[in-house]
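Complex shown without one protein chain; remaining protein chains in place.
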Amino acid sequence: MPADQIVRYIVFLILTVMTLGGALGVVVSRNLFHSALFLVLSFAGVVGYYVLLDAGFLAAVQLLIYIGAIAILILFAVMLTRGLMDKRQSQHNQQWLIAALVALLIFVVLAVVLWQVEWPVASEQALASPNVSVSQLGQELLGPYVIPFEVASVLLLVALIGAVILARETES
Amino acid sequence: MIPLYWWLIVAAALFCIGLYAVLSRKNAIAVLMGIELMLNAVNLNLVAFWRYITPQALTGQVFAIFVITVAAAEAAVGLAIFISVYRMHGSINVEKLDTMRW
Amino acid sequence: MTLNRFLILLLPEITLTVVAFLVFILDLIIGGDEVRERRLQWFAFLGVLLALVATILIWPLAEAGGLPVAFDVGPGFGGDVVPMMTLDGLALFFKLITVLMLAIIILSAGEYVKVHTPFRGEFYAFVLLAGLSIMLASAATNLVMIYLSIEFLSITSYVLTGYLRDDVRSTEAAIKYFIYGAAASAVMLYGFSLLYGATGATGLVEIATALATGSVTLRWLVFPALVMVLAGLGFKIALVPFHQWSPDAYEGAPTPVTAFLSVGPKAAGFAVLIRFLIVALPAFQVNWSAMLAGVAILTMSLGNLIALWQTNVKRMLAYSSIAQAGYMLIGLAALAPLAESWTNGLNALLLYLFAYLFTNLGAFAVVIAVEDRTGSANLPDFSGLIRRSPFLAVSMLVFLLSLIGIPPTGGFMGKLFVFGAAVQRQMILLAVIGVLNSVISVYYYYKIMRPMLFERADDAEPIRVTPSMRLVVGFSLAMVLAIAIYAEPFIRLATESAQLLLAARF
Amino acid sequence: MNFPFLTLIIFIPLVGAIIIALIPRNREREIKWFSVIVSLFPLVLSIVVWVLFKVGGGMQFVDEALWIPTLDVYYRVGVDGISVPMVFLTTLLTTLSLFYSAYTIKVRVKEFFALFLLLEMGMIGVFLALDLVLFYFFWEIGLVPMFLLIGIWGQPKDRPQYSAIKFFLYTLVGSVAMLLAFIGIYLTSGTWNILEIPLVGPLADNPALAVAAFWAIFLAFAIKVPMWPFHTWLPDAHTAAPTAGSVILAGVLLKLGGYGFIRILLPFFPVLFKQFAPFIGIIALISMIYGALVSMAQWDLKRLIAYSSVSHMGFFTLGLVAASATLNTAEPVLNSRAIALDGAVLQMFNHGIITGGLFFLVGVIYERTHTCDLKAFGGLSAKLPVYYGVMLMTALASLGLPGLAGFISEFMVFRGAFAIMPTYAIIGVIAIVLGAAYILWKIIQYIFLGEFSKEKWSAIFDPEHWHFSLDMARFEIVTMVPLLFFMLLVGIYPAPILNVINAASTALLSGLL
Partner (left out) sequence: MDFFFNLAPLAILVPLLMFAAIILFTHPNNRLSSSLAIGGIAFSTIISWGIVLATILSGEHIWEETWQISIPWLPAGTSVLWIGLEVDSLTAAMLFMVPFVCMLIFIYSQGYMNLGKPNQDPRYSRFFAYISLFAAGMIGLVLSGSLLLLFIFWELMGLCSYLLIGFWSFRDRDTEDHIDEAQVKRARAAALKAFLTTRIGDVLLFSGMVLLWAYTGTLNFSEIFQPEVLEHLAEITIWGLPAATVIALLVFGGAVGKSAQFPLHVWLPDAMEGPTPVSALIHAATMVAAGVYLVARTYPLFVAGSVAGDGSVLAVVAVIGAITAFFGATIGLAQNDIKRVLAYSTISQLGYMMMALGIGAYVAAVFHLLTHAFFKALLFLGSGSVIHGVEHGHHEIAHHSDHHGDDDFNPNDMKTMGGLRHRMPRTFWTYIIGTLALVGWLPFAGFWSKDEILGEAFHLWREGGTFSLPLWVWLAGTLGALITALYMGRQIGLVFWGEPRHGAAEHAHESPHSMTTPLIVLAIFAVIGGLANLPSNVPLVGGELHHFIGEVHEVSEVVHSEALALNAIVAGLSTVLAVGGLIFGWAIYRNYRVGEVEPFQRWLGPVFTLLKNKYYVDELYRAVFIRPTVWLADISFRFDTGVIDYLVNLVGRVTRVVADFGGVFDAKVIDSTLVDGTGKVTNSFGGWLRQTQTGRVQNYVLVIAVTVLLLLGLYLYL
């Protein structure tokens, strides 16, 4: 096994610990603020994954949108609604145990299936040279995917207006 | 190269952790975090599939970009809803929001 | 495909988008002026009419197998052209449904919006945009597009549900709807990702091709993917066991939105489900047919049984609409693409949906009218309606009869076709449970009829029916009756819409 | 294209109902008399149809138009000798009911008359439809107006709403089952045409499904007829319904089920019908005897007559069973079968006339006293001699006194039954004795005989709401006269009506293999 492959494995493992660990942190942390920070950690792990998967542009997008926007947004919200969550109380509801069990079982089932399936992996040659061109991505977005692209833009605008409508203080 | 299913299993794990958050956390914002985790898992899936199955076509990546976009929009609207709920109910404890039932 | 043609094919969608944004802008300009805000309603209505015209204009363009809607900007630009949308009978049918739904909701919302909601102009815009998303969803042939349009619909729906920001129930409904919807769509998305992984494609047709040629183990993935996708679409349609959001959301949402929720997401969900199953997974019909049959039985029975307990008419109609979706699902479960047969299941579903559209919206229009007067929509609010407004009461009676499925109403034609499909596929049990359910449903529809027709009201003052409401209810009434009495065009519409898709895929 | 008699008969009431809906609510007089006049048109037309009807000429006056081409559904109506009397019965009773109601209905007049005309359309449609979908349409159209008539104008103390929904549910259970069976039949035979399906032999390739379809359709009609044990909606509905509603319910609605048996179930599944005939025969016997016994135990006049309907429609069923029991056997038996079927059809007609009349007569006393409790009356024949006479004649017709209508049909039913299934028949005659017992013992004795005392009468008589003469008022007599006339006519000289029925039933039966 070539050295760079071994490095990849090691990096993969580190990132996995980061991502899943962050995710678990999100789940178990009593403090919502800590949860948000763990979330950022997990997102960061995913950024690493994308790099490892040669999806550089996506890694950037992930960094910008998830960490830069969504996580921050969440932090804002946490701050806005802060103080009302009693830290002494459990942050988990009554069904957490059964929820854990179900989540675990789903994971097992999925894992078994995903592991068993012979994936139609592309040829060695194709695997070796993935198309990672960003301009190509741009052309895709504005070519075949132009309709989703436009729709997404409308969606964003609508979400914005909607968020304003919902969140704005009512003028008396 | 790392076997595809490694990625997939990691993604599945991430997905299930997110699901667990959705199912068990009292605070709506924590629930939202869980949802974001689930979406990240999906994105990981998509990108991994792109890399391993259709490395030439960018389908998976494009899909992931759209997912991220939607996630952003969703988060915005979701948080706005949380705020209005907070304003009306004084809490965003999901468990307590059960005035309408049966 | 040239840009012109591309734009023409998207004419209804574009019309709606433009009108919606014009409403946003106009609202900014005239904000605060009640009289002029009222004109926004008519403006939105006008936009819907324009979209109707656009739909009719592009009607002749649909082809057998569907006309792919893709913008081909030339060679070298992007990879293989994967059409995101198609223009076929099914898409047109749902465009029509959408437009009609929008028209009815916008007209019936007027009074309610004026009294209850802030941001009255935006309200119409959101309704229009929600309609737009239904159109997109029903035409989408690509997982990306499907996901995007479904989410579009979800997000607009969340906003509309929580529109009454100062109402405890509305906000609660919104947060429940949001959390449920987000989780469900994440699950569905995971299913999409599996399908993509299994086939390397996101186009429905390509998926079908790849599955047909791929290795056996890949087929293992189809079932998990199917289940997850069903969770997401089942959430939209409110199929049992993915229905639980709907009663809460229906009860809490502003009543015109409830009306929308009871039709719009269902239509979109069905459109996508139909396309997904028939186009992407035709080889797995045995599997999904059995699964859908089970879900249909659950959906009908549970919806009806729980509805028996409701005392709030909105909530009751929510459960009722769950049950109605169950009947419709029979059609898909009993899909039998026989060229010569009168019912192939799909046309049954479409016809049922068409009748249901007018029936349910008409019923909700009545509820809105009553609520305007009484302030709530509990059963006692309907007491003596026959005296207070014979028109509303008689209309409501007809709508309820249509929901039960008694001729001469559209609901009967729908049930005739749906059960016909089941009998044709020899799914007798399914059909029998279906008819038994329609008997059970009488119990709770009767709970509305009884105060309405047989009891005296404390408040005997007549209920004023605005002209637009009169128009809406009257039109719905006429359509409900027409679908049964002059059924031919409607059956033909449903059949031709279904035929194109089926002919291409089976 | 012939003159569309039948189409007019069906749709004139509809037009009338729509026009009434447009008349202002407070013009009660106009609404009442307008609807009576409207209902005269179908009556006259149905008489014309009867006069022009060619005996033995099969289906006549057929109006046909493609209705839903993709579904192969036709608007197809026609009459044969079995439907002609039924249509006439319907139009006659409707006119009389409207006329009677014009005097007695005082609340929500507009709705009442509009609904009544709508109901008429539905009922006539069932008797005329020759297409399964059309049949089903009319079948259900009649349901809702009746439901409302019971629920809105019912007597408050008799739980009208309960009775109304019970009626609705029972009928609906049957009709949805029937709908499934119709679909199955269409899918195998490829047509909705009621006359063509027997030629194809529906569901012949799938015996299990054929049996299921048979019982599904059976259920629908059995509930409507009503047969034991599906009869419990009937007493409640009758008790609660306003007088005119009871008249139509007993007079016509029950006949829809019977007509369905003859027009649909028997021709569609003659072999199955024969196979199950012993069983259905037992149901018929139970209905006859049980209905009579339960009648005997009643103390409420309306309920008593309602149960007597169960018994009398049991006679119908017995005739029907006899007509089916020996299908596919030697030719000479055709005679007995046809007689049994004649008897069954005539029994429906007679029951309509007689029981309709009885319910009018119940209305007469109810309008005056607001009670149907048999124990509250006594000795009325001293005070209301005309009422006594009319009631006596109607009651005697009901118990099958020769010379009045009821006898002829019982006679023919038993004639067929004795020839074909004598053991059933000899058990069935018990019902005749019991019939005499409850009619004379309960109705005549408790209301008319015995002591008339002023105190008892003034306790129940309600002069506030009764502005006509104490004995039968003129409008009540006018209502009853046509019914009495037909009781006598059929009893004394049944040939005119039986000619029509007989030709049709003979043709029907000889067509079944």
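Labels for the chains are A, B, C and D, by order of writing; each one numbers its residues from 1.
Everything below uses one rule, namely that a residue touches a chain if its C-beta (ideal position, glycine included) is under 8 Å from a C-beta of that chain, and two chains touch if they have at least 3 such contacts.
Computed from a predicted model, the values in this text were never measured in an experiment.
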Would you mind listing the shown chains in contact with the chain that isn't displayed?
A, B, C, D
Hidden partner chain, touching residue among D:Leu219, D:Leu498 or D:Leu512
D:Leu498
Looking at the whole complex, which of D:Phe3, D:Phe279, D:Trp441 or D:Phe485 touches the chain that is not displayed?
D:Trp441
Candidate in contact with the missing chain, chosen from D:Val429, D:Ile460 or D:Ile477
D:Val429
Which residue from D:Phe53, D:Phe112 or D:Tyr290 sits in contact with the chain not drawn here?
D:Tyr290
Contacting the left-out chain: of C:Phe94, C:Phe119 or C:Tyr446, that is C:Tyr446
Can you list, in ascending order, the chain B residues touching the missing chain?
19, 22-24, 31, 94-95, 97-102
Touching the hidden chain in the full complex, which residues of chain D are there? Just list them.
161-162, 165-166, 169, 228-229, 232, 290, 293-298, 334-339, 342, 379-383, 389, 396, 401-403, 407-408, 411-412, 414-415, 418-419, 422-423, 425-426, 429, 432-434, 436-437, 440-441, 445, 448-454, 493-495, 498-499, 502-503, 506
Quickly run down the residues of chain C that touch the omitted chain.
175-176, 179-180, 183-184, 187, 223-224, 227-228, 231, 235, 241-242, 244-245, 247-248, 291, 302, 304-309, 440, 443, 446-447, 450
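In this section, only the chains that are shown with their structure count from here on.
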Taking each chain's mean CA coordinate, chain C and chain D are separated, in whole Å, by 44
Per the centroid of Cα atoms for each chain, what is the distance between chain A and chain B, given in Å?
7
Per-residue multi-chain contacts in chain D, two or more chains
none
Junction residues of chain B, two or more chains touched:
8, 15, 18-19, 32, 48, 53-54, 56-58, 62, 66, 70, 73-74, 77, 81-82, 84, 87, 92, 94
Hey, which residues of chain A end up touching chain C in the complex?
110, 113, 116-120, 136, 139-140, 142-148, 151-152, 154-155, 158-159, 161-162, 165-166, 170
Quick check: in the complex, which residue numbers of chain D touch chain C?
67-73, 111, 133, 136-137, 140-141, 143-144, 148, 151-152, 160-161, 164-165, 168-169, 172-173, 176-177, 179-180, 183-184, 186-187, 209, 212
Residue ranges of chain C in contact with chain A within the complex:
10, 17, 24, 69-73, 77-85, 118-119, 122, 126, 129, 132, 136, 142, 144-145, 148-149, 151-152, 155-156, 158-159, 162-163, 165-166, 174, 197-200, 210, 214-215, 217-218, 220-221, 224
